[in-house]
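Only one protein chain is missing from this complex, and each of the others stays in its spot.
Letters A, B and C mark the chains in the order given here, with residues in each chain numbered from 1 onward.
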Amino acid sequence: MENTTVIRVRYKETDQMGIVYNGNYFTWFEIGRTELLRSMGMTYVELEDRGILIAVIEANCKYIKPAKYDDEIIIKTKLVKLTGVRSEFEYSIFEKDENVLLAKGYTIHAFVDKNIRPINIKKKHKDIWELLGDKI
Amino acid sequence: MENTTVIRVRYKETDQMGIVYNGNYFTWFEIGRTELLRSMGMTYVELEDRGILIAVIEANCKYIKPAKYDDEIIIKTKLVKLTGVRSEFEYSIFEKDENVLLAKGYTIHAFVDKNIRPINIKKKHKDIWELLGDKI
Amino acid sequence: MENTTVIRVRYKETDQMGIVYNGNYFTWFEIGRTELLRSMGMTYVELEDRGILIAVIEANCKYIKPAKYDDEIIIKTKLVKLTGVRSEFEYSIFEKDENVLLAKGYTIHAFVDKNIRPINIKKKHKDIWELLGDKI
Partner (left out) sequence: MENTTVIRVRYKETDQMGIVYNGNYFTWFEIGRTELLRSMGMTYVELEDRGILIAVIEANCKYIKPAKYDDEIIIKTKLVKLTGVRSEFEYSIFEKDENVLLAKGYTIHAFVDKNIRPINIKKKHKDIWELLGDKI
(Lines give C-alpha, C1' and ligand atoms only; values in the text may rest on other atoms or scores of the structure.)
Protein backbone atom coordinates (compact mmCIF):
# COMPACT_ATOMS: atom_id res chain seq x y z
CA MET A 1 0.00 0.00 0.00
CA GLU A 2 1.37 3.37 -1.04
CA ASN A 3 0.03 6.79 -0.23
CA THR A 4 0.39 9.77 -2.56
CA THR A 5 0.02 13.27 -1.15
CA VAL A 6 0.62 16.62 -2.83
CA ILE A 7 1.90 19.76 -1.08
CA ARG A 8 3.26 23.07 -2.33
CA VAL A 9 6.70 24.37 -1.31
CA ARG A 10 6.49 27.28 1.15
CA TYR A 11 8.76 30.33 1.00
CA LYS A 12 9.72 29.50 4.60
CA GLU A 13 11.11 26.18 3.40
CA THR A 14 13.70 27.76 1.11
CA ASP A 15 17.13 28.98 2.19
CA GLN A 16 19.55 31.51 0.71
CA MET A 17 20.78 28.88 -1.76
CA GLY A 18 17.40 29.45 -3.45
CA ILE A 19 16.27 25.85 -2.86
CA VAL A 20 14.51 23.92 -0.12
CA TYR A 21 16.63 23.46 3.01
CA ASN A 22 17.71 19.82 3.46
CA GLY A 23 16.15 19.35 6.90
CA ASN A 24 12.69 20.23 5.60
CA TYR A 25 12.37 17.01 3.59
CA PHE A 26 11.96 15.18 6.90
CA THR A 27 8.85 17.28 7.56
CA TRP A 28 7.53 16.14 4.20
CA PHE A 29 8.26 12.53 5.17
CA GLU A 30 6.19 13.11 8.34
CA ILE A 31 3.30 14.42 6.23
CA GLY A 32 3.60 11.27 4.12
CA ARG A 33 3.39 9.03 7.22
CA THR A 34 0.39 10.97 8.55
CA GLU A 35 -1.49 10.57 5.27
CA LEU A 36 -0.50 6.92 4.79
CA LEU A 37 -1.89 6.09 8.24
CA ARG A 38 -5.07 8.03 7.47
CA SER A 39 -5.52 6.09 4.22
CA MET A 40 -5.08 2.86 6.24
CA GLY A 41 -8.08 3.86 8.32
CA MET A 42 -6.35 5.21 11.40
CA THR A 43 -5.10 8.69 12.24
CA TYR A 44 -1.92 9.42 14.11
CA VAL A 45 -4.06 11.53 16.47
CA GLU A 46 -6.00 8.36 17.40
CA LEU A 47 -2.76 6.46 17.96
CA GLU A 48 -1.47 9.17 20.31
CA ASP A 49 -4.84 9.25 22.12
CA ARG A 50 -4.34 5.55 22.82
CA GLY A 51 -0.87 6.25 24.15
CA ILE A 52 1.11 5.02 21.15
CA LEU A 53 3.82 7.34 19.80
CA ILE A 54 5.97 6.61 16.80
CA ALA A 55 9.43 7.94 17.74
CA VAL A 56 12.02 8.25 14.97
CA ILE A 57 15.18 6.20 15.56
CA GLU A 58 16.78 6.71 12.16
CA ALA A 59 16.13 9.09 9.28
CA ASN A 60 17.82 9.21 5.89
CA CYS A 61 17.41 11.28 2.78
CA LYS A 62 19.19 11.26 -0.60
CA TYR A 63 18.84 14.54 -2.48
CA ILE A 64 18.78 14.16 -6.25
CA LYS A 65 17.47 17.47 -7.57
CA PRO A 66 16.57 20.58 -5.58
CA ALA A 67 12.96 21.47 -4.78
CA LYS A 68 12.09 25.12 -5.35
CA TYR A 69 9.63 27.62 -3.91
CA ASP A 70 6.05 27.18 -5.12
CA ASP A 71 6.76 23.78 -6.72
CA GLU A 72 4.02 21.26 -6.27
CA ILE A 73 5.57 18.24 -4.59
CA ILE A 74 4.32 14.66 -4.65
CA ILE A 75 5.13 12.65 -1.51
CA LYS A 76 4.90 8.88 -1.96
CA THR A 77 5.02 6.84 1.25
CA LYS A 78 5.13 3.11 1.92
CA LEU A 79 5.27 1.06 5.13
CA VAL A 80 8.01 -1.44 4.26
CA LYS A 81 8.72 -3.25 7.54
CA LEU A 82 6.75 -3.92 10.70
CA THR A 83 7.50 -5.77 13.91
CA GLY A 84 5.81 -5.43 17.29
CA VAL A 85 8.31 -2.80 18.32
CA ARG A 86 9.44 -1.16 15.06
CA SER A 87 8.24 0.16 11.74
CA GLU A 88 10.04 1.37 8.64
CA PHE A 89 8.75 3.73 5.98
CA GLU A 90 10.12 4.61 2.55
CA TYR A 91 9.52 7.87 0.72
CA SER A 92 9.95 9.27 -2.77
CA ILE A 93 9.63 12.99 -3.44
CA PHE A 94 8.68 14.16 -6.94
CA GLU A 95 8.24 17.55 -8.56
CA LYS A 96 4.71 17.27 -9.94
CA ASP A 97 4.81 19.35 -13.13
CA GLU A 98 7.70 17.50 -14.76
CA ASN A 99 7.26 14.31 -12.70
CA VAL A 100 10.95 14.42 -11.72
CA LEU A 101 12.32 12.48 -8.75
CA LEU A 102 13.84 14.97 -6.29
CA ALA A 103 14.67 12.82 -3.28
CA LYS A 104 14.37 9.40 -1.71
CA GLY A 105 14.49 8.48 1.94
CA TYR A 106 13.50 6.22 4.77
CA THR A 107 12.70 6.50 8.45
CA ILE A 108 12.82 3.78 11.11
CA HIS A 109 10.61 4.11 14.18
CA ALA A 110 10.08 2.59 17.59
CA PHE A 111 6.62 2.40 19.13
CA VAL A 112 6.86 4.20 22.48
CA ASP A 113 4.53 5.40 25.23
CA LYS A 114 4.13 9.00 26.43
CA ASN A 115 7.27 8.63 28.55
CA ILE A 116 9.21 7.58 25.42
CA ARG A 117 9.52 4.00 26.72
CA PRO A 118 9.34 1.17 24.14
CA ILE A 119 6.07 -0.71 23.74
CA ASN A 120 5.17 -3.81 21.72
CA ILE A 121 2.01 -3.18 19.73
CA LYS A 122 1.72 -6.85 18.77
CA LYS A 123 1.24 -7.67 22.45
CA LYS A 124 -0.49 -4.55 23.71
CA HIS A 125 -2.53 -3.29 20.76
CA LYS A 126 -3.48 -6.32 18.66
CA ASP A 127 -6.05 -4.40 16.58
CA ILE A 128 -3.46 -1.84 15.46
CA TRP A 129 -0.93 -4.57 14.80
CA GLU A 130 -3.42 -6.30 12.52
CA LEU A 131 -4.57 -3.16 10.79
CA LEU A 132 -0.98 -2.10 9.98
CA GLY A 133 0.30 -5.61 9.26
CA ASP A 134 -2.51 -6.12 6.79
CA LYS A 135 -1.48 -3.11 4.70
CA ILE A 136 2.23 -3.67 4.49
CA MET B 1 15.61 44.38 34.33
CA GLU B 2 16.84 43.61 30.84
CA ASN B 3 18.45 40.46 29.55
CA THR B 4 21.02 40.42 26.75
CA THR B 5 21.65 37.19 24.87
CA VAL B 6 23.77 36.58 21.77
CA ILE B 7 23.03 34.01 19.08
CA ARG B 8 24.36 33.39 15.59
CA VAL B 9 22.08 33.27 12.53
CA ARG B 10 21.66 29.74 11.18
CA TYR B 11 21.59 28.90 7.46
CA LYS B 12 18.20 27.26 8.14
CA GLU B 13 16.87 30.65 9.23
CA THR B 14 17.48 32.31 5.87
CA ASP B 15 15.13 32.18 2.90
CA GLN B 16 15.68 32.64 -0.84
CA MET B 17 15.60 36.43 -0.39
CA GLY B 18 19.03 35.91 1.21
CA ILE B 19 17.89 37.23 4.60
CA VAL B 20 16.33 35.80 7.73
CA TYR B 21 12.69 34.74 7.25
CA ASN B 22 10.30 37.05 9.14
CA GLY B 23 8.68 34.33 11.26
CA ASN B 24 12.04 33.33 12.76
CA TYR B 25 12.35 36.53 14.78
CA PHE B 26 9.60 35.18 17.03
CA THR B 27 11.86 32.22 17.83
CA TRP B 28 14.53 34.72 18.85
CA PHE B 29 12.00 36.51 21.06
CA GLU B 30 11.28 33.15 22.73
CA ILE B 31 15.03 32.68 23.36
CA GLY B 32 15.04 36.15 24.91
CA ARG B 33 12.16 35.26 27.27
CA THR B 34 13.85 32.00 28.25
CA GLU B 35 17.09 33.77 29.13
CA LEU B 36 15.37 36.69 30.89
CA LEU B 37 13.52 34.23 33.14
CA ARG B 38 16.76 32.35 33.83
CA SER B 39 18.50 35.59 34.78
CA MET B 40 15.57 36.32 37.16
CA GLY B 41 16.36 33.08 38.97
CA MET B 42 13.71 30.80 37.49
CA THR B 43 13.76 28.62 34.39
CA TYR B 44 10.82 28.15 32.08
CA VAL B 45 11.34 24.39 32.59
CA GLU B 46 10.63 24.88 36.32
CA LEU B 47 7.52 26.92 35.52
CA GLU B 48 6.19 24.17 33.28
CA ASP B 49 7.03 21.52 35.90
CA ARG B 50 4.78 23.47 38.28
CA GLY B 51 2.02 23.48 35.67
CA ILE B 52 2.41 27.09 34.54
CA LEU B 53 2.60 27.69 30.79
CA ILE B 54 3.06 31.10 29.17
CA ALA B 55 0.83 31.00 26.09
CA VAL B 56 1.26 33.77 23.51
CA ILE B 57 -1.87 35.83 22.87
CA GLU B 58 -0.30 38.53 20.71
CA ALA B 59 3.00 38.85 18.89
CA ASN B 60 4.36 41.78 16.93
CA CYS B 61 7.58 42.55 15.12
CA LYS B 62 8.82 45.59 13.20
CA TYR B 63 11.62 44.78 10.78
CA ILE B 64 14.10 47.61 10.27
CA LYS B 65 17.12 46.02 8.59
CA PRO B 66 17.51 42.41 7.47
CA ALA B 67 19.51 39.90 9.51
CA LYS B 68 21.87 37.76 7.45
CA TYR B 69 23.37 34.29 7.71
CA ASP B 70 26.21 33.97 10.23
CA ASP B 71 25.53 37.40 11.74
CA GLU B 72 25.90 37.55 15.49
CA ILE B 73 22.61 38.78 16.86
CA ILE B 74 21.99 40.49 20.20
CA ILE B 75 18.55 39.84 21.71
CA LYS B 76 17.51 42.34 24.39
CA THR B 77 14.42 41.37 26.40
CA LYS B 78 12.43 43.20 29.05
CA LEU B 79 9.33 42.25 31.06
CA VAL B 80 7.28 45.45 30.74
CA LYS B 81 3.86 44.51 32.19
CA LEU B 82 2.64 41.95 34.67
CA THR B 83 -0.78 41.12 36.12
CA GLY B 84 -1.94 37.91 37.77
CA VAL B 85 -3.13 36.60 34.42
CA ARG B 86 -0.93 38.32 31.84
CA SER B 87 2.59 39.37 31.04
CA GLU B 88 4.11 41.51 28.30
CA PHE B 89 7.66 41.43 27.00
CA GLU B 90 9.54 43.82 24.71
CA TYR B 91 12.45 42.90 22.47
CA SER B 92 15.15 44.64 20.48
CA ILE B 93 17.27 42.76 17.98
CA PHE B 94 20.73 44.11 17.08
CA GLU B 95 23.44 43.03 14.68
CA LYS B 96 26.41 42.75 17.01
CA ASP B 97 29.37 43.75 14.84
CA GLU B 98 28.02 47.13 13.79
CA ASN B 99 25.61 47.46 16.74
CA VAL B 100 22.73 48.16 14.33
CA LEU B 101 19.08 47.82 15.36
CA LEU B 102 17.45 45.20 13.10
CA ALA B 103 14.03 44.75 14.65
CA LYS B 104 11.78 45.60 17.57
CA GLY B 105 8.82 43.66 18.89
CA TYR B 106 6.59 42.65 21.74
CA THR B 107 4.66 39.62 22.89
CA ILE B 108 1.67 39.44 25.24
CA HIS B 109 1.05 36.25 27.18
CA ALA B 110 -1.58 34.58 29.32
CA PHE B 111 -0.61 32.25 32.15
CA VAL B 112 -2.35 28.93 31.44
CA ASP B 113 -2.34 25.38 32.79
CA LYS B 114 -1.48 22.22 30.82
CA ASN B 115 -4.99 22.20 29.35
CA ILE B 116 -4.45 25.77 28.08
CA ARG B 117 -6.94 27.16 30.64
CA PRO B 118 -6.18 30.57 32.19
CA ILE B 119 -4.67 30.69 35.64
CA ASN B 120 -3.94 33.59 38.02
CA ILE B 121 -0.39 33.36 39.33
CA LYS B 122 -1.03 36.13 41.88
CA LYS B 123 -3.58 33.87 43.55
CA LYS B 124 -2.16 30.43 42.84
CA HIS B 125 1.61 30.91 42.75
CA LYS B 126 2.43 33.82 45.05
CA ASP B 127 6.19 33.10 45.06
CA ILE B 128 6.40 33.34 41.26
CA TRP B 129 4.23 36.45 41.26
CA GLU B 130 6.64 38.10 43.70
CA LEU B 131 9.76 36.95 41.92
CA LEU B 132 8.55 38.30 38.56
CA GLY B 133 6.87 41.41 39.98
CA ASP B 134 10.07 42.31 41.71
CA LYS B 135 12.06 42.39 38.49
CA ILE B 136 9.73 44.37 36.29
CA MET C 1 -10.97 40.28 -2.98
CA GLU C 2 -10.33 37.57 -0.42
CA ASN C 3 -8.51 34.29 -0.88
CA THR C 4 -9.38 31.15 1.07
CA THR C 5 -6.81 28.37 1.32
CA VAL C 6 -6.90 25.18 3.38
CA ILE C 7 -3.86 23.49 4.92
CA ARG C 8 -3.41 20.74 7.51
CA VAL C 9 -1.34 21.28 10.68
CA ARG C 10 1.96 19.38 10.56
CA TYR C 11 3.44 17.56 13.56
CA LYS C 12 6.55 19.72 13.03
CA GLU C 13 4.44 22.82 13.67
CA THR C 14 3.48 21.78 17.23
CA ASP C 15 5.58 22.38 20.32
CA GLN C 16 5.70 20.68 23.71
CA MET C 17 2.68 22.72 24.85
CA GLY C 18 0.75 20.39 22.48
CA ILE C 19 -0.35 23.27 20.23
CA VAL C 20 1.03 25.08 17.19
CA TYR C 21 4.07 27.25 17.98
CA ASN C 22 3.25 30.97 17.73
CA GLY C 23 5.85 31.79 15.08
CA ASN C 24 4.37 29.27 12.63
CA TYR C 25 1.25 31.35 12.04
CA PHE C 26 3.45 33.77 10.07
CA THR C 27 4.28 30.92 7.69
CA TRP C 28 0.54 30.40 7.22
CA PHE C 29 0.15 34.12 6.50
CA GLU C 30 2.83 33.75 3.81
CA ILE C 31 0.91 30.84 2.26
CA GLY C 32 -2.18 33.08 2.26
CA ARG C 33 -0.29 35.87 0.43
CA THR C 34 1.09 33.39 -2.12
CA GLU C 35 -2.38 32.03 -2.89
CA LEU C 36 -4.04 35.48 -2.93
CA LEU C 37 -1.51 36.65 -5.52
CA ARG C 38 -2.05 33.49 -7.57
CA SER C 39 -5.83 34.04 -7.49
CA MET C 40 -5.20 37.62 -8.68
CA GLY C 41 -3.50 36.22 -11.77
CA MET C 42 0.14 36.64 -10.81
CA THR C 43 2.48 34.32 -8.92
CA TYR C 44 5.05 35.48 -6.41
CA VAL C 45 7.60 33.50 -8.48
CA GLU C 46 6.83 35.78 -11.47
CA LEU C 47 7.21 38.86 -9.27
CA GLU C 48 10.63 37.71 -8.09
CA ASP C 49 11.65 36.84 -11.65
CA ARG C 50 10.92 40.48 -12.53
CA GLY C 51 13.06 41.62 -9.61
CA ILE C 52 10.25 42.58 -7.23
CA LEU C 53 10.46 41.21 -3.70
CA ILE C 54 7.87 41.81 -1.00
CA ALA C 55 9.89 42.28 2.21
CA VAL C 56 8.01 42.23 5.51
CA ILE C 57 8.34 45.42 7.57
CA GLU C 58 5.77 44.59 10.23
CA ALA C 59 3.98 41.42 11.27
CA ASN C 60 1.30 40.98 13.90
CA CYS C 61 -0.78 38.07 15.14
CA LYS C 62 -3.48 37.79 17.81
CA TYR C 63 -3.96 34.24 19.05
CA ILE C 64 -7.52 33.42 20.09
CA LYS C 65 -7.66 29.62 20.32
CA PRO C 66 -4.81 27.17 19.79
CA ALA C 67 -4.44 25.22 16.54
CA LYS C 68 -3.68 21.53 17.03
CA TYR C 69 -1.86 18.81 15.10
CA ASP C 70 -3.80 17.43 12.12
CA ASP C 71 -6.44 20.21 12.28
CA GLU C 72 -7.54 21.46 8.91
CA ILE C 73 -6.91 25.19 8.87
CA ILE C 74 -8.60 27.80 6.72
CA ILE C 75 -6.41 30.80 5.86
CA LYS C 76 -8.35 33.87 4.67
CA THR C 77 -6.23 36.64 3.16
CA LYS C 78 -7.05 40.14 1.93
CA LEU C 79 -4.95 42.91 0.44
CA VAL C 80 -6.19 45.92 2.43
CA LYS C 81 -3.79 48.75 1.50
CA LEU C 82 -1.58 49.47 -1.48
CA THR C 83 0.73 52.34 -2.39
CA GLY C 84 3.58 52.40 -4.89
CA VAL C 85 6.02 51.37 -2.16
CA ARG C 86 3.94 49.44 0.36
CA SER C 87 1.23 46.83 0.74
CA GLU C 88 -0.75 45.57 3.71
CA PHE C 89 -2.47 42.21 4.09
CA GLU C 90 -4.96 40.96 6.67
CA TYR C 91 -5.45 37.34 7.68
CA SER C 92 -7.96 35.25 9.58
CA ILE C 93 -7.16 31.69 10.61
CA PHE C 94 -10.05 29.26 11.23
CA GLU C 95 -10.26 25.66 12.35
CA LYS C 96 -12.27 24.12 9.53
CA ASP C 97 -14.31 21.40 11.23
CA GLU C 98 -15.95 23.65 13.81
CA ASN C 99 -15.43 26.86 11.83
CA VAL C 100 -13.81 28.51 14.86
CA LEU C 101 -11.64 31.62 14.58
CA LEU C 102 -8.16 30.76 15.90
CA ALA C 103 -6.14 33.87 15.07
CA LYS C 104 -6.13 37.21 13.28
CA GLY C 105 -3.18 39.11 11.96
CA TYR C 106 -1.70 41.53 9.51
CA THR C 107 1.56 42.08 7.68
CA ILE C 108 2.94 45.28 6.13
CA HIS C 109 5.40 45.04 3.25
CA ALA C 110 7.79 47.15 1.25
CA PHE C 111 8.46 46.44 -2.42
CA VAL C 112 12.22 45.94 -2.74
CA ASP C 113 14.71 44.79 -5.35
CA LYS C 114 17.13 41.86 -5.02
CA ASN C 115 19.48 44.02 -2.98
CA ILE C 116 16.63 44.75 -0.55
CA ARG C 117 16.45 48.40 -1.74
CA PRO C 118 13.00 50.04 -1.93
CA ILE C 119 11.28 50.29 -5.30
CA ASN C 120 8.08 52.03 -6.39
CA ILE C 121 5.92 49.66 -8.42
CA LYS C 122 3.57 52.47 -9.46
CA LYS C 123 6.49 54.08 -11.29
CA LYS C 124 8.51 51.06 -12.33
CA HIS C 125 5.96 48.30 -12.86
CA LYS C 126 2.71 49.94 -13.94
CA ASP C 127 1.09 46.64 -15.02
CA ILE C 128 1.58 45.08 -11.58
CA TRP C 129 0.40 48.25 -9.90
CA GLU C 130 -2.81 48.12 -11.92
CA LEU C 131 -3.35 44.40 -11.47
CA LEU C 132 -2.98 44.66 -7.67
CA GLY C 133 -4.77 48.00 -7.32
CA ASP C 134 -7.70 46.61 -9.20
CA LYS C 135 -8.22 43.80 -6.72
CA ILE C 136 -7.95 45.68 -3.47
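A few remarks follow.
By definition in this document, contacts are C-beta pairs under 8 Å (C-beta built on N, C-alpha and C of every residue); 3 or more make two chains touch, one makes a residue touch a chain.
Quantities reported herein were computed from a predicted structural model and do not represent experimental measurements.
The chain that is not drawn here is touched, among residues B:Lys12, B:Lys78 or B:Lys104, by B:Lys12.
Touching the chain that is not shown, out of C:Tyr25, C:Tyr44 or C:Tyr69: C:Tyr69 (per the contact rule at the top). Of the candidate positions B:Thr4, B:Thr34 or B:Thr83, contact with the hidden chain is made by B:Thr34.
The chain not shown here touches subunit C at positions 11-12, 14-19, 21, 23, 69. Residues of subunit B in contact with the chain left out of this view: 8, 10-12, 27, 30-31, 34, 43-45, 69-70. Mapped onto subunit A, contacts with the missing chain fall at residues 16-19, 22-27, 30, 48, 53, 55-63, 66, 107, 116.
As a convention for this text, only the chains that are shown with their structure count from here on.
Inter-chain spacing, taken between the CA centroids of subunit A and subunit C, is 28 Å.
For the pair subunit A and subunit B, the distance between C-alpha centroids works out to 32 Å. Subunit A has residues 11-12, 69 in contact with two or more other chains.
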